[in-house]
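This is the structure I want to talk about, given as structure tokens.
Every protein chain except one is present and positioned as in the full complex.
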Amino acid sequence: MTTPGDREPVRHLFPLRWNDNDQYGHMNNTVYYEAMDTAVNAWMIREAGLEPAGEVIGLCAASRCRFLEAASFPEELEVDIAVERLGRTSLTWDLAILRRGAPDRIGPLALGSFTHVFVDRAARRPVPIPESVRAAVSARLTVATGS
Amino acid sequence: MTTPGDREPVRHLFPLRWNDNDQYGHMNNTVYYEAMDTAVNAWMIREAGLEPAGEVIGLCAASRCRFLEAASFPEELEVDIAVERLGRTSLTWDLAILRRGAPDRIGPLALGSFTHVFVDRAARRPVPIPESVRAAVSARLTVATGS
Amino acid sequence: MTTPGDREPVRHLFPLRWNDNDQYGHMNNTVYYEAMDTAVNAWMIREAGLEPAGEVIGLCAASRCRFLEAASFPEELEVDIAVERLGRTSLTWDLAILRRGAPDRIGPLALGSFTHVFVDRAARRPVPIPESVRAAVSARLTVATGS
Partner (left out) sequence: MTTPGDREPVRHLFPLRWNDNDQYGHMNNTVYYEAMDTAVNAWMIREAGLEPAGEVIGLCAASRCRFLEAASFPEELEVDIAVERLGRTSLTWDLAILRRGAPDRIGPLALGSFTHVFVDRAARRPVPIPESVRAAVSARLTVATGS
């Protein structure tokens, strides 16, 4: 188990798009989930060897978000990536949506959680988290609680 | 307090779109939130006098979803609408995503929750839930627990 | 060659979603393309034997749209489907976006065109339009000009 602050923050840049703003003139709530889904998949593909066309894929089993501050196009956001729980077949991400360049998680726009269950592509039954993902998570991300 | 079954189910038709399917060949997790956001806003506009261009609007303060079964374009889904909590300034929806025509909430694709806080448009500070919304919710929806 | 009026209109129901409205309070221009993409793919899957997981798939090679009237959530739209050109490996759809129940193409919200090139999934090289698609188009849709 590690504690927050042991690692360099891991961030994913998420520039807003024109059509992310809904008729209330701010980023729609669903876009925060796009940001979370995008950030963790990009990180797994780039840093942890996930192959979206491969035999083991990660499906979303649950997610949640608290929306604290509004944002609006053309702002650029960042997703701060940490891990809430690294299990045997599932991984729960602990995510914060921040304005670009925010030094830490103080004053986040939103706080979210996103659980991936790893499954084999054909049968879609749970399988152990790929070793490359487990190793990269353990080495580079802040993990709140071990398995 | 009412219990499930006291009311006719209230459903919102939600046909999938081609681009709702992500590269895993099923409806992306963010689309379930589009379905929930769409269902409750359509219901409030059509049945409860909500005016999106008016002085009081409903902003999403929190949401969550558990994903239980996959769906895929060109399926047509329905959102079953009930209320988890009717407060003074906020309303928490209790939602189920179902295949079109499913007779009840048995075997849902997903179960979600979505909290609207009502605010005045300019200052975006909480205000009481509009009377028309409160009255329509009380009259027509299943409410798990009163305020 | 057939002329408009030879066939029953073929329509695809397209209800708007909350987040289709952009900050100008109307359906964003990109959503008209979602409507077109959705309508023709749903029709090909349901009526013409297209298998999105099969060996021959249709990729968009070009599209265009003229936007004539605004629409706004929670309106329900329809896409009127006809064919501009049925070639050997490509099919250009002639599409109109209408309000639900509009009796014909008078006063459309938008007029669009969308060209599918059929390719084999692996190499993504053009192949002849599947016979089931060609037959269904010829039998059921208004085709402006033959190949």
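The chains carry the letters A, B and C, assigned in the order they are written, with residues numbered from 1 in each.
Note that a contact is a pair of C-beta atoms (placed from the backbone, for glycine too) under 8 Å apart; a residue touches a chain by one contact, two chains touch by 3 or more.
Just so we're clear, the structure is a prediction, and the values are computed from it rather than from any experiment.
The chain we do not see here touches A, B, C in the full complex.
Touch with the chain that is not drawn comes from one residue among C:V10, C:A61 or C:A144, which is C:A61.
Among C:E34, C:E78 or C:D94, the one in contact with the hidden chain is C:E34.
Of the residues in chain B, those that touch the hidden partner chain are 18-19, 21-25, 28, 30-31, 73.
Although one chain is not drawn, its touching partners on chain A can still be listed: residues 13-15, 17-19, 21, 25, 34, 37-38, 41-42, 45-46, 52-53, 73-74.
Where chain C meets the missing chain, the touching residues are 23-24, 28-30, 33-34, 37, 52-53, 57, 59-67, 70, 124.
Methods note: only the chains that are shown with their structure count from here on.
Shared residue numbers account for over half of those found at the interface formed by chain A and chain B, and the copies are therefore classed as meeting with the same residues. Mean C-alpha positions place chain A and chain B at a centre distance of 24 Å.
Listed for chain A are residues 23-24, 28, 30, each touching two or more other chains.
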